[in-house]
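Presented below is the structure to which this report refers.
Left out: one protein chain. Kept in place: all the others.
A and B label the chains in the order they appear, each numbered from 1.
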Amino acid sequence: MMPFRAFACIPAGIGALTRLPVFLSRSLSVGLLLVLPQSILAQGWDMREGVTDISQRIQTLHHISLFICLAVGIVVFGAMFYTIIAHRRSVHPEPANFHESTKVEVIWTLIPTLILIGMAVPATITLRDIEDNSDADVTVLITGSQWKWHYQYVDAGIGFYSNMSTPTEQINNEQEKGEHYLLEVDNPLVIPSGLKVRFLTSSDDVIHSWWVPDFAVKQDAIPGFINEAWTLVDVPGIYRGQCTELCGMNHAYMPVVVEVVPAEEFNTWIEDQRVAMELAGEAAVAARSRDWSMEELMPIGEAVYLQHCATCHQPDGSGQGITYPAQAGSLIATGPVDVHIDRVLNGVVDTEMQAWAPQLSDLDIAAVITYERNAFGNDMGDLVQPLTIYNSR
Amino acid sequence: MIAHADTIPPARHPLIAWILRWILTTNHKEIGTLYLCLSFAMFIVGGAMAMVFRLELAQPGLQYVGADFYNQMVTLHGLVMVFGAVMPAFVGLANWMVPLMIGAPDMALPRLNNFSFWILPFAFFMLLSSLFMQGGAPNFGWTLYAPLSTTYGPPSTDYLIFGVHLMGISSILGAINIIVTIFNLRAPGMTLMKMPLFVWTWLITAFLLIMVMPVLAGAVTMMLTDRHFGTSFFSAAGGGDPVMFQHVFWFFGHPEVYIMILPGFGVASQIIPTFARKKLFGYHSMVYATASIAILSFVVWGHHMFTTGMPLVAELFFMYMTMLIAVPTGVKVFNWVATMWRGSMTYETPMLFALGFVVMFTIGGFSGLMLAIAPADFQYHDTFFVVAHLHYVLYPGAIFAMMAAVYYWLPKWTGNMYNERLGKIHFWSAVFGLNLTFFPMHFTGLGGMPRRIVDYALPYADLNMVSSVGAGILGLTQFLFLYIVVDAIRGGTGKATGQVWDGAEGLEWTLPSPAPLHSFHKPPQVD
Partner (left out) sequence: MSDSHDTNGTPRYYVPHSSIWPIVGSIALFITAFGAATFIQQSTDKVLTATGTSGEIIFYVGLAAIAFMMIGWFGAVIKESLQGLVSGLMDQSYRQAMMWFIVSEVMFFAAFFGALFYARLISVPWLAGAGDKLETHLFLWPDFAETWPLFMTPGGTATEAMAAWGLPFINTVILVTSSVTVTFAHWALKKNQRGALQAWLGLTVALGIIFLILQGVEYVHAYSDLGLNLSAGIYGSTFFMLTGFHGAHVTLGATMLAVMLIRIFRGHFTPENHFAFEAASWYWHFVDVVWLFLFTFVYWF
């Protein structure tokens, strides 16, 4: 297997050890036989090779440092276990009494230093290349928020949100877990293969971290700042990762899915998105130009609620403690309708309640508000029309 | 005796008298015992929390606890283990042993000593009471990153902040006391370069504490004002930066991890020579290495922040400095091996724990070194690989060192020998349990499992189950340890001699076992 090139050096290392007493090398190789093949054979137990030049170089760095540590470990632990066995009192009753030697101190200061310098050189070169964000062909602005990613294609002017699509039934063990349990989203990020793509990461609320192991891109998304990272993927495919900075309750449920497609396909995809945006615009015009009935709005509202609101406010509107207020009987959901609209459109500053205006259509917001006012025993009986939302934006 | 304003007359009722004795004591041995008891209690509390989330992590999906409660458990586990279990354990050890090892009658500032201790139970009461508050306990990780802890933190965060202030006061006062004791109360003839290594490591640790605990206090104070008084230290809109919190925190945090390990180095440096029946190899270079580690620890904090978008030069600087720490640490490891070399060794329980410490701490050090390689850290960061690293340096590192110390000095403290056979069983079952728990975490991490998640993707399921089983075993070994200690206090396997271990050297062994409440009123002469 390719990723384990570095282990090829191990037999040589073992050979060198034969100068030590025989039982020592024998016990060591038994140890190696037990531990190493296990980790080599088991799939996915090593750092991923990934699909970019950088990810492969990082994996090599990982193997180099791992191998150095193994080698140093074999020497140090070898010496240690040798003395543990050979110099136990029953066989070695008279202790020696040397206890100082500047020479050896200098030697075992210098050798590790040299080894470390040897490790630092490739690390430095790789790091320099990782940080070289120049000359990108495509730029994507990635904004994290609790708990979804917002992808914006800076040049093409399109953008969308990406939410985890694993059903709650799977999480609650009421349904068989799917193959990509927790690592699947509704709208994956799409990028072209063979081109340098630059990721700008930022956040709307707390710190998140955008990670795709196969690209070896992990960049914190920090509110108020933009960090940069880049990748260049040659192999089209679907790559999965996760948010890796603790960002609150649903930190575990904030996957990253990236679809790498050939450049031409990417361009048509961008075009499709543009068209879809236009269509959505037209649909919005159509939606606000007529009145909707309760029977039409409630099912839409329920779907929106379950998809977007239920993680915090719970499917039955009961909320969670004081942090996430209940919608059932909420003063807002049973109070003046414009306050309710304002909460949902603009959110509440500095809380997890985010502004939904940029994320949902007029129709969706109208529907979810209508739903909240009539579900969970709120029974307000009132209707909110898309046009009202359009005008309140 | 002269009557003093602050001693109150002895109580009549024996129980009250007993309680008052422990509350009012100024004796370093009694205060040391108090610290050790508190630390073990906190260890169990923090460990019980680990049991909760290990149970949840045993299988994918949500089984027992919700996501928010999971985060609360992880946060409190980290805080309780670091501030409640490891730090007080070593302070307790210092209290017991430093005066005995340097031939001092007591700590230099006995009342302050009592104060440092008694602040702690209140601080932890405050921290743990947050579990019962509205909105739940702090849930943003022991690293308290802003703005999750400021703008979005639950109300109980304020109690955490003031709790941390109390712990800080306690640590600073304790550290001052230890430094002053070491500088001032050494027996005649005990020059600095004749001090036992444990004393040296504590001197340096105390210095680190004084340097960094106030910085932590500053960090949480800024959190408090950002939360309530409108300051914008950690908010870009006001010109601050959330990452600034991380800089301030890790300026404290990295020296803090050496605060948790240096006394452990000291313990190993006492025990290994005793059971090798040979003097510590390279005493001087051990001292210099410890000092180098401490100094370097101030300039490596950025290695926790490689992915935060630091400039390239900063990343390189922190990477080089971090790697450099392997050199003095290596010197220590090599010196321990050289101490053993051609000694005449026996393997009583303290020695077993000390050797386990050296081996497994080194494994943790190796993974630390791997983490230090900045490009690779982009892949390791915030995965279970980091969790594996930190537990290898902390459990078989700090905790093993502590347990080695307890077995080593228990006969001196109690006057009785502990049960050697049970001690060995304890050692081997702990080694088995902890490797079963933490070794697989390297692989879950490399495979891509982020830390601090309540639920995970299917490929990590098997290894997590292994970890959880291991954690259960490891949890059970704690009760064996408790039993052995209680048994030793109640008589154990017989009376210990003053010397206890035939190869032991140092002033503490010149005292009878158990060490009398007041020792070295007349300072011994050291040559």
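The rule is short, and it goes like this: a residue touches a chain if its C-beta (ideal position, glycine included) is under 8 Å from a C-beta of that chain, and two chains touch if they have at least 3 such contacts.
Model, not experiment: these values are computed from the prediction.
From the options A:161, A:225 or A:269, the residue with contact to the chain not on display is A:225.
Considering the full assembly, B:210 is the residue among B:48, B:65, B:131 or B:210 that touches the omitted chain.
The chain not shown here touches chain B at positions 1-2, 4-8, 20-21, 23-27, 104-106, 108-112, 114-115, 118-119, 122-123, 125-126, 134-135, 155, 158-159, 161-163, 165-166, 169, 172, 175-177, 179-181, 183-185, 188, 210-215, 217-219, 221-222, 224-225, 227-233, 236-241, 244, 247-248, 251, 309, 311, 518, 521-523.
The chain not displayed touches chain A at residues 131, 133, 141, 200, 202, 224-226, 228, 322.
Assume only the chains that are shown with their structure count from here on.
Centre-to-centre, using mean CA coordinates, chain A is 31 Å away from chain B. Note for the complex: chain A touches chain B at residues 39, 42, 44-48, 54-55, 57-58, 61-62, 65-66, 69, 72-73, 76-77, 79-80, 83-84, 87-89, 92-101, 104-105, 108-109, 112-113, 116, 119-120, 123-124, 126-128, 130-131, 170-173, 177, 179-183, 205-207, 209, 211, 213, 216-220, 222-225, 227-228, 241-253, 320-323, 350-352. On the chain B side of its complex with chain A, the touching residues are 60-63, 66-68, 71, 134-136, 139-141, 145, 147-148, 151-152, 154-155, 235-237, 241-243, 276-285, 307-309, 312, 315-316, 319-320, 323-324, 326-327, 330-331, 333-335, 337-347, 355, 358-359, 362-363, 366-367, 369-370, 373-376, 378-383, 443, 446-448, 450, 452-459.
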